[in-house]
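Got a structure for you, written out below as structure tokens; questions coming shortly.
As you look at this complex, bear in mind that one protein chain is not there, while each of the others sits in place.
Per-chain numbering from 1; labels A and B assigned in written order.
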């Protein structure tokens, strides 16, 4: 669905985020990777648009933070759909080009967590409904943002979900060790995390990785109908009901924190550096073949 | 299956419940809505029979309480099946006709909870096996009683499950925010609670809302065979095994209590009153069209 072609208003975030100055100074040096489209005051779309692969890096963090802050503070918003404008990619792994210090030097978010996991736990706790509509690859941060969302709907034919990190000698950092077992049980969570392979839409539904995998040509309409339905409901009833589900189902922030710390430790280990270097030489972040078949290529790497 | 036609004994609850006086005084002013049929001393059926919709109200509470007390105290009972005698309805939402005080003035149950959530947590903790056999609509209290039961089996063609409350600006009160995420994970639980739509038998099985959805003409026999099997087993082994599953899987009573309190708060809010009034004018509690397609009609309401 092309919203600009459909004549819908395409707006940038208009509400004043708490850390607006910081966001603007960051955005001055980065191209805009995320757009917010307000279908109605109650229903927004957040569109990842960082071609060719929707890679997520330290430069993306202030942009997503501004969006999450707007989601938290808008008094009329009820439902947000996360979507992608990049064919073949919902949102994928962390950007390995910037130095690690570009990530580790970022100030903590409101929860006290590093801003990446901070934003994810804030999406889960926001008083509005978040829906990840997954078409193409949702790997690494992409999978983690989907898992932090309240619901996930995937294209049966075109969705690929994965936590690829162990295949690169990394520990995932955005919370999947906490979220996946609570969603689908320990066995399937360990298969996803330790098998670290690409998971198609049908299996993702069977495992509970997504709520449902819908036929490609039904996905947009299904998610839109659900979002419009929720947008007619009462904001307070949504928030109060969700808060009690949060109590029953969300991991604690410290549990998320130790996962992030384990990622930062892992990325500095020689074995991870050795494997990421091989992947970069193969074409990580530059080749559609590598980015599109990451599950396969991690298996071909030499061991340090 | 028509038990009377089949010549089976149809009995009312014979054991003396602890609060028998209170029950009888209540029952004097209310028609009997629940029947207990003792197939054998070890296997009972509890039949909801309050046509035309099996609506559950404050007047139903003492009747169900007497049944739950009998279930807790009968020394020979091993398995109870919850069933309905009303075509199209297993058990549905709370009765909005009596004043709120008719609900809030009821004395607490043995757990210290309001008697509605009290009965539900006592069903979960009873030393016998409870099975909800769902044919027709299980909405609101009906879904909550099914979720409090140990197992749920549904008609693939004729079961409809839902937590419709958010669609009426209510927070559900009988525990589904606590029970659904533990049963099926956060994502699908939030879809059921915040989408608040009707869920058919097949999807209910896929989501784990029920153990299995069976073809309509196999459901009775399947549940009967399972119940008769369990009735041959040792009562103590059942109780001791279930107690350890309870430890691993049941929410705490305070978690249930905050859900009930959130419901009572929500029902008094103007937006809920506004939406319930609209639904009553459309035919809630009087029209089979409204009661049968509640998921649809909540979406048509004006916003206050």
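Following the convention adopted for this analysis, contacts are C-beta pairs under 8 Å (C-beta built on N, C-alpha and C of every residue); 3 or more make two chains touch, one makes a residue touch a chain.
None of the values given here were measured: they were computed from a predicted structure.
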* Looking beyond the chains shown, say which of B:226, B:267 or B:290 touches the absent one. => B:226
* Omitted-chain contact residue, chosen from B:81, B:210, B:272 or B:301 -> B:210
* What residues on chain A make contact with the chain left out of this view? -> 165-167, 169-172, 177-178, 180-182, 184-191, 193-197, 206-207, 251, 255, 258-259, 262, 265-266, 269, 271-272, 275, 298-299, 301, 303
* Contact footprint on chain B, counting only the chain that is left out -> 129, 149-152, 182-184, 205, 208, 210-211, 226, 229-230, 232-234, 236-238, 240-242, 244-245, 247-250
